[in-house]
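Only one protein chain is missing; all other protein chains are in place.
Chain IDs A and B follow the sequence of writing; residue 1 opens each chain.
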Amino acid sequence: MFITTAELITSISILGTAAFAFSAVLAASEKNTDIFTVAVLGVITAVGGGSTRDVLLNTTVFWSEEMYYIWIAITSSLIGFLSVSLLKKNLVYTVNLYVDAIAISMFAIQGTDKAWSLGFGLPLGPIMLGIITAVGGGVIRDILLQRPTLLLSKELYAIPVALGCTLHALGLTFAPQYSDISAIVSALLVFYLRHLSISKQVQVPRWALISTGKS
Amino acid sequence: MFITTAELITSISILGTAAFAFSAVLAASEKNTDIFTVAVLGVITAVGGGSTRDVLLNTTVFWSEEMYYIWIAITSSLIGFLSVSLLKKNLVYTVNLYVDAIAISMFAIQGTDKAWSLGFGLPLGPIMLGIITAVGGGVIRDILLQRPTLLLSKELYAIPVALGCTLHALGLTFAPQYSDISAIVSALLVFYLRHLSISKQVQVPRWALISTGKS
Partner (left out) sequence: MFITTAELITSISILGTAAFAFSAVLAASEKNTDIFTVAVLGVITAVGGGSTRDVLLNTTVFWSEEMYYIWIAITSSLIGFLSVSLLKKNLVYTVNLYVDAIAISMFAIQGTDKAWSLGFGLPLGPIMLGIITAVGGGVIRDILLQRPTLLLSKELYAIPVALGCTLHALGLTFAPQYSDISAIVSALLVFYLRHLSISKQVQVPRWALISTGKS
């Protein structure tokens, strides 16, 4: 490989940060918010999942020592603020879903990786913290904007993230020397499953839906 | 006693974990969710209150070293998923309330106990963390499912938990040698008051309701 795993993980999480902040602007554009609220929401969305992960790991929150994550989130929010009016309404919706998909792919793997390197509750702990890193920021964003969280949608959302984190945990267990390949493949798996859900309306199979005694 | 206090507390919190995860499935069955979301919600509900407590205690989150709590929550969620269709709609509602009552009784006492043993802000701190341990997971569940939190219901909810935690704090202060009896009696008090509220519609007395200048 031309870059180290650490560099790859850093690049991945920078791209994820920008994508998540951008997604917050798109989500906030449904409400009448202003440029400052957008920046606040962008930062919370971008670093909310990772902050929750770090709080649960009882470690220093990552952005206090790597402040460029905050600047990236603010910059991405402002670019989103300026460009959102140029996007068509239904296009905004689709772009939002894909940008969110990129972000959760990145953060799922990066969160699993960090918890693994700290030996947090192996092997289930890193998978859980990977999910929290990926989904946490978006869930906080949805709660603050009073939208139904994506957890409740019929789309494949929790499943792709959980599968990707599990795959990366398997990779780290059985082939730690190929951890960077495991990271890339796992992130691509998350993104591909989200893509199937968004573009082909692949939904959760019927047997996996909760059935109440209604019918 | 035939079992130690530590064993009793562990048994109590295992039962509470299973009950809380089950309650999340019942709550989620009102929405069209899937098996994976149910498991995620079950785990968050089951360990959300205790995790919040441990984060405030600035200590290691309990489940990172006792991963069986997560497995219990997942198993209980899956059993709930499979059995919820067998339950009638109004039965689900009542069962949900009672299962929730068992869980909050268990967690209130266990949370008070843990904060007390760490000497956290005695004597009020353990009572507060007991309430957070008991109510936190359910409140997070309700927020994620966009339901009104049980804090807002007219039923006795905050009061039983607060009384039980206070009783246990009194027990730990004045009769520490009988801490296991204090734990059992306090948990039973919480459950009994919740039972009165559920079965007899015992509500908060009128003088305790907030009165606005409307009438």
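Operating definition for what follows: a contact is a pair of C-beta atoms (placed from the backbone, for glycine too) under 8 Å apart; a residue touches a chain by one contact, two chains touch by 3 or more.
The structure displayed is predicted, hence computed values, not measured ones.
Novice: For the chain left off this view, which of A:W63, A:W116, A:Y157 or A:F191 is in contact with it?
Specialist: A:W63
Novice: Specify the residue from the set B:I14, B:I79, B:V95 or B:A158 that touches the hidden chain.
Specialist: In the complete complex, the chain left out is touched by residue B:A158.
Novice: Determine which one of A:A19, A:A46, A:I72 or A:V92 touches the chain that has been left out.
Specialist: A:V92
Novice: Just checking the interface: what residues of chain A touch the absent partner chain?
Specialist: Listed in rising order, the touching residues are 25, 28-29, 31-38, 40-41, 43, 51, 55, 58-61, 63-65, 67, 70-71, 81, 84-89, 92, 143-146.
Novice: Residue by residue, what part of chain B touches the chain that was omitted?
Specialist: 55-56, 58, 120-121, 124-125, 128, 131, 139, 143, 148-149, 151-152, 154, 157-159, 162, 204, 208-214
Keep this in mind: only the chains that are shown with their structure count from here on.
Novice: Upon optimal superposition of chain A on chain B over Cα atoms, what rotation angle is obtained, reported to the nearest 5 degrees?
Specialist: Fitting chain A to chain B on C-alpha atoms yields 120 degrees.
Novice: In angstrom, rounded to a whole number, how far apart do the mean CA points of chain A and chain B lie?
Specialist: 30
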